[in-house]
Each structure stands twice: as structure tokens, then as C-alpha cells.
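All protein chains but one are shown at their positions in the complex.
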Amino acid sequence: MEWDTFALTTAVIPVVFFASSTYIPGIMRKIQARIQLRIGPPILTPGFWAIFKFIYKERITPVSPMPRLYHALPVIGIFLMFFILLLTTPAWSGVLGLATLVAIAGLVKVEEALYIFMGNLSQSILSVRMPYPDRIKGAIMKGATRRSFEQVAALRTFKLISIGSFPLYLGMFVPAVMAGSISIMSVAAYQGFDTAAFGIRDIFSLSPLLFTAPGLVGALAYVAGYLVVLNEYPFSIMHTKADVIEGPSLEYAARARAAYYLMKEATLIVMSSIFVTLYIGLPPVVGWALVPHLLLCLALPVAAAIISAFTPVLTFKQVYPLSLGCTALGVVGVILAIL
Amino acid sequence: MLKEISRKNAVHIMLVYTGGCNGCDIEVVNAVMSPFYDMEQYKVMLTWNPREADILAVTGPVTKKFEKALKEIYEAIPEPKLVAAIGTCAITGGPYANLGGDLGSSDQIIGGVAKVIPVDANIPGCPPRPEDILQAVASVIPLLAGKR
Amino acid sequence: MADTDRKERAEVEVPLGIVHSALLEPFRTRLFVDDEMVVDAEITYDTAHRGIERIMEGMPVQKGLILTERICGICSHIHIWNGTRMVERGLGIEVPQRAHYIRVIGAELERLHSHLLFFGHAFEILGHETFSMRAFMIREPVQNMLFVLSGNRVHYTIPVLGGIRPRCDIDKQKKQTLLSMLATLEESLIQFRDRTLNDSLIVSRVRDIGYLSKEDAVKYGALGPNMRASGIAYDWRMDVSEYRDNFDFEIAVSDGGMVVDRVAVRVAECIESISIIRQALETLPDEEPVNVSFELGPMEYQVSYNEAARGEIYDSCALDDNGRILSYQNRTPTMSSLSAMEVACIGDHLTDATITIASCDPCLTCTNRMTVIDEARGREYILEPEELRRLARRRG
Partner (left out) sequence: MKNMFVFMLKGAYDNVVRILFAVDRKTSLPMRKMIVSGGVAYPKTVNDAACIGCGACANTCPVKAIEMVPLEAPVEITPTYVKERRPVLDPLKCMFCFQCHDNCPIFAFYGKPGAIHPRCVGEWTGNIAELLQQPIVMRDSKEYDAVIALLDEKARGLLKEGH
């Protein structure tokens, strides 16, 4: 591996993905708006301009025992995401032996765990801090402990991490089983990707896993897992309007909120990019082949937008069986792959 | 430059119902939720979080119970921020404050929103129609951009 | 579950409101949870108290009646109608039949818009934005019909002592417009019903939660559709002569007592309302809609009941020699329906509790009774019946 490709990849890939990711919320919102038979916001509004707007807002100190740490969390999230992304590039495939699915799965878990910290580190005005003379008028109230929305959300994240991410992991491992290796580059190579020289012309010589039976089943499991990681409907119980409003992110304002938005956008695109790498066999490379990669990265967000437009938020009563079902699907995928 | 453009292109609005009759509230919700009106097309998005909001839309007269909460919610919004008083009640206290005439106004309400927090736009009507609300909101956005 | 048992398990309190995305009005809900299962609930609703009954004392009755409409922007017509009806009965004012018909049309349109608002709101709480918007889309023609009828989408101010404001009279052209709008409404409503009640994900969210037994419904005083969804077949419209004598209609009942039943009852009521409006439009008597020659004077204590979209409402009032209000009381359905929901949401998941509470269609602008603000000591509290009686004795 030459150092110049390594440096180039490290410099270019995050910037390009970063820039492209700001469009995605707008596209998703537009799709939903069209399903809802309305015009909806311009594509740049929800992702792109909103971030700049937040950057220019007055900076405030969040109500948090550790404001600095609280503000740092989304930034950590962004770095995590781009680190994961870089690990899937051919240039980084040799780095410390980290470019494996196990490492990525672990990092995604860390990313999810950030929400638990966020939830425990803040307290917005909307629940326990609301200035309102609460009176007890006969309700049975033993414990004086009051739980804020953020804490409720943190608990939910914890539950979601423990049960909800199996589909994602299984979805990640189906290609690994098929390729017989947990290294990302071998999964890509199995589908016909040639690390040494890959040009835009070579795309048609790829034979994506997606179009095999186990690949298809695994991909479905991956999509379900994708929704869970994103906390998108129907798995948005951690920040549902039905009770906890925005959950862990309630206290982010101004720059920190911009960072939070960016973290979400990064998750949207990076998790989608991993899907493209694993199931189409096209990892992000510096060169013209990046363009089809980025276009393919839209597939999952679009699917998520459509699914979320037609589903209510699910409570754990539905999440358990559903995630169980998706896990079973993933297992079927793995079994098919082994066969 | 970028500041002004971005502020004009992404606006978050938060609703607070301070104890009106629901009439104004419904019309605001209608302006947001009804595809016929569709507030988002004017780049205005609904939020329930003061930390994210730019415009605070208040409906109803401020009842004594609500005064403190309203103030704190207003303070939680980072600058620049605007307040829109929607409906007669939010402007002057409406019938609850004025209909009594010699009998005096209700002692349960403080009155219009302006008595509690500074107001930037008054939208008359009982309740204002969704189109009135949308036009008013769309027309105050430049104020937001002009702020520090 | 025994009370002590619940007490043991209620570990944590999760307070919601008074500004909240699911429970839109300013009220405070405090849910006591064990893990995330609701063990007990308490709803405090005194934020929207504006002292309407109090400012009405001494007001000329016509002015007071206008104020009754402002009790609420959803049940607006039924309040002014019920109040007007009460005063007309007390003073023996003759009301043309045409006015009765138009008042009924107003009330049924109000029921439609209220129920459709409920659907929109319920879907929003379920997190289903698309269907919420669909519900609001269906609701739009109802608002337009109200606008055509009265010149406003909310607060139509139709009744006036002696009949209706002639602004709200229905001429031939209006009638045609209303009938054709009604037809489109019916079609889209039925389509929406079939689509949503067959969606298994949605049904899975509303089935088996928020159970309110018949006994509890009686005990805690659930009213209107909430009562009928728990198997009690009663509707004030059966006893209100304006309805009973003029129109054919049926009462929707369901015995499930779940959230899904409360939704289904409302859907059925919407379709029934459309039929009542159609009957009223088609058989509208031909006469002047208002009688302006009547005498105002003293009125003995009178009461009147009617069926609002959300259940029974009650008004009572007495007038002095000049037709000024001596005292006015108004009791509205949400007050008691909501206390039934405090019970119904026990045992549900936290996220289901909000939809259960919303399934009684809570709306608190009318609901608060009396708050004492003790400024000297800087505390506020709600008077309990006991204390109220004590105060009354002390004064008396």
C-alpha cells in the first residue's frame, strides 16, 4: 500500500461523504412529503441550511452536569462514523488489521451507546424541570424519583442496543460467511472487486451478493438493522413524539445541535455505504467509481423514508417480536450462505 | 451572508398553548399538518424543543399558571428568536380580558403574551385562518435573518 | 391489582407537559412506572382555567352566551347552542323550526370535525405522520363547509336567542354546495376507514391497550364515545327533542373498551353524522331563521343537557330582572372522561399510555374547575370538594 493513496483517501473520502450527507435528510423529507400529498421543504432545507443556521445561533450552556462532555458526544460520533467509513476503503484495509466486520460492528455499538450518555447527561425544560406546581392528589406515589425524558430515552436505547441490533450484525455477517472471511476487502473481492486497479468501467464486472438468495435475505435483515441504528420509524421509540419528544438530543442547541445533525447525517450515509460495500461489492474508492457508490448510498435512506412514512412508532411489545423476526431472517440468510 | 441565507432557508417553529380555547391551536396545527396548507413548503418546520426553535408561536391568553413556564421556555430558545402571538387572546387577552367591561376582566389570566415576553408579530383573528398564520410567519422570517 | 401492590411497584414518576407534543393542551400528566409499565397515572389540569363562569356573572345574557362559545374552540357550537336553548326554554322564546335544523347541522359538522381532529391527533401520537395528514386532509372539507355555513372555520357563532344569526342561514346555493361537499367527504372518509382499520401495524398499536371496563366507565364517569366504546348505549341526542323528533339516526356502541373501540365508535359516529346532516339539508323547513321579538326578563334556575362530540355537556343558569346572568355553570365531558383514562392507562407501556389518554380525546380548555391563588402566601392549589364545602359554610 502506497502512502499517497492512503493519505489521499483519508483526506478525500470523509470530505466527500460529509458534503453529500447533508442532502440526504432533504431527500428523505421530500419523499415523505410527496407520499403525504404535499410539497414539503426544499431539499437543502432540513439537512444543509439547518446546519448553518444552528452554527450561527447563540451558544448556550446546556443544562447538564458535564456540559463540555455533553457537547463533545456528537463530535465523537462524527469521528467514529468516518473512522468506520475509512476502514471500509481499500486504502485502509491493511491498517492495524482493523478493517474487519468485527471491528466495525463494535464501533457501531459504541456509536449507539453515545445516546445513552447523551440521555444521562442532560435535562431539558420539557419534563421534570417544567415550572409547574405539581400536586399529589391521591395518586399512589411512593418513590420521589422523577425520571426525565432523557433518562427514559437512555433506558430505551439500552434495550434497543441489546435486542435491536442483531439484525444489523447478522446482515453484516451474511456476506462474510459467503466470502469465507471477515475482512471487508475479501468480501468485496469475492464479488469481483479488484483492489489493485479499479476503474469505473469495472463496475459491470461486479457480481453483487445482493442478487443471490442468501444475499437478499441478509440485505433485508440489514435494512431492518439500519432502521434500528438510525432510530428511524418504526424503531424510533427512543425519541418518539408520543412521549419523550426528542429524547437524548433535547438539550442540544446552536453549534452542538449542528454537530448532532451532522452525526445523524453521517450515520445515514456511512451505514448505507457499508451496505453498498458488502452487498454490491463496491467500496468507497478515490476516483470516478465513487460517484456510483454515492448514488447507491441513497438506496437505504430512500427505503427508510418510505418505510417510515407508512409505519407507526412501535413499542417494545412490537419491537421484540419484530426484531426477533428479523434476527430469524438474518439467521436464515446465514444458513443459506453456509449452504 | 451565509448566516442570512441559512436563517431564511431553515426555520423551526415551536408552539405553546398558554390556555386559550383550542381554536387557535387547531388552526396552527392545521397549517402544519394539513397537506392543503403545508407549512414546510415555506421552509418552516415544526419542533417541540425550545433548544431547536427560532420562532415561538403562542396561542391563547397567558393564564397565571402558565406565566413562569412561558418565560422559561422563551429563555431556553437561543438567539435569534421571534415570538408570534396568534389570535386575539394572545394579542390582548381576548374576550376573557375585555368582554367583562365594567365587570372587569378575569382574574385568572394575565392577558396578552406581550405582558410576559416581547412579541414580534401579532396575527389577528379568532382564530386566524391557517393562511393568515402562514403569511404572517413567512413574512417575519426576514426579521430573523436581520438579527445579530 | 391491589393498591398496596401498586404502591410497591411504582418506583419512578415520569412527568409530561405542560408543553408536550402528544398531549397538546397545557396539562400535566404524571405517570408512575415500573420499568416502563404504567402503574398509576395522575393528570393535573388547571392551567387553562380562565374563570369564564366567574366573569359571566352580571353580564347581559346575550353577551354571556357569546362567551360560552369561547369555552372551547372544538366544542364551540354545542356550548353556545346548549346555553341558548336553556335560556330560550326558561324565557319561553319561540324558535323557528328552521333554526333548529341549522343548529343541528352545525352540531353535526362540529362532531365530524372533532372526530376527524381526533383521528389526526391519534395518528400523530402513534407516530404515523402520513395518516395523520390524511385525516387532516379529510377534515379540510368539513372546515370549509363550516366556513360556507357561517363565515368562520372555528367558532361559527350560529345560534342567537330566538334562532340563528341570519348570516348562517342556508339558501338554495349554499345547500347545493354543502350537499356536494358532504358527498366527497363521505367517500374519502369511508376510504380512510377501510385503509386504516385494515393496517395490521396500526391495529397492533391500538388493540389490547387502554382497557376500560363497563363498570369502570360508570364508576369514573367516562362520557360520550368513551362510554359507548365500553358498551353503554347512551347518547343525549336520544333525549334532545331537536334530534329525536326530526331525524333518524343510530347510536354506535362497542363493548371492547379498548383504544381501538374508541376509535371505531367515532368512525361510526362520523358516518351517522353525515346522514343526519343530509337529512337536515334535504328537509329544511322554509321560514325565517330567527325570531327577534321576545322579551328578556327574570329567569328561574334552568338546566340543559346536550351531547357534544365528546360527551354530555350541562349548562345551568339563572337571570335577574334585567336579563343579566346571576350565575352560570357549565360542565363538560372531558372532565370526567379524563379521570376514567387515568385508570384505563394502568398496565400499559409508557408510550401506549399517551395514546390511551388521547383516545378519550382530551381537551382541557373547558375542564378546569376552580383554582385558588393565594397570593399572600404565594401558593396555589385546587379546591377539593371537602374544602369547598367548608369554605361555603364559612361564607354562608
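Should a chain be cited, it is by its letter among A, B and C, assigned in written order, with residues numbered from 1 in that chain.
Everything below uses one rule, namely that a residue touches a chain if its C-beta (ideal position, glycine included) is under 8 Å from a C-beta of that chain, and two chains touch if they have at least 3 such contacts.
It should be emphasised that the depicted structure is a prediction, and the values quoted were computed from it without experimental measurement.
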{"item": "Omitted chain's touching partners, listed by label", "value": "A, B, C"}
{"item": "Of C:Gly92, C:Pro166 or C:Pro285, the residue in touch with the unshown chain", "value": "C:Pro166"}
{"item": "Residues belonging to chain A that touch the chain removed from view", "value": "31, 34-35, 37-39, 306"}
{"item": "Touch residues of chain C, complete complex, unshown partner", "value": "62-63, 66, 137, 147, 151-152, 155, 157, 160, 165-167, 169, 288, 290-297, 322"}
{"item": "Chain B, residues in touch with the chain not shown (by the definition above)", "value": "35-38, 41-42, 88, 91-92, 94-95, 97-99, 101, 122, 124-126, 131-132, 134-135, 138-139"}
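Throughout what follows, only the chains that are shown with their structure count from here on.
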{"item": "B-C or A-B - the one linked by more C-beta pairs in contact", "value": "B-C"}
{"item": "Separation of chain A from chain B, taking each centre as the mean of its C-alpha atoms, in whole Å", "value": "35"}
{"item": "Length of the line joining the C-alpha centres of chain B and chain C, rounded to whole Å", "value": "25"}
{"item": "Residue numbers of chain A (touch at least two other chains)", "value": "36-38, 126, 130, 132-133, 241, 245"}
{"item": "For chain C, residues contacting two or more additional chains", "value": "18-21, 47, 124, 133, 137, 380"}
{"item": "Interface residues, chain C side, partner chain B - complex", "value": "18-21, 24-26, 46-52, 54-55, 57-59, 63, 66-67, 70-74, 76, 117, 120, 124, 132-133, 136-137, 139-140, 143, 153-155, 363, 365, 371, 373, 380"}
{"item": "Chain B residues within the chain A interface of the complex", "value": "2-3, 5-7, 9-12, 35, 38, 40-41, 43, 45, 48-52, 54, 65, 68-69, 72-73, 76, 78-80"}
{"item": "Complex contact set, residues of chain A against chain B", "value": "29, 33, 36-42, 44-46, 49-53, 55-60, 62, 124-126, 130-133, 241, 245-246, 250-254, 257"}
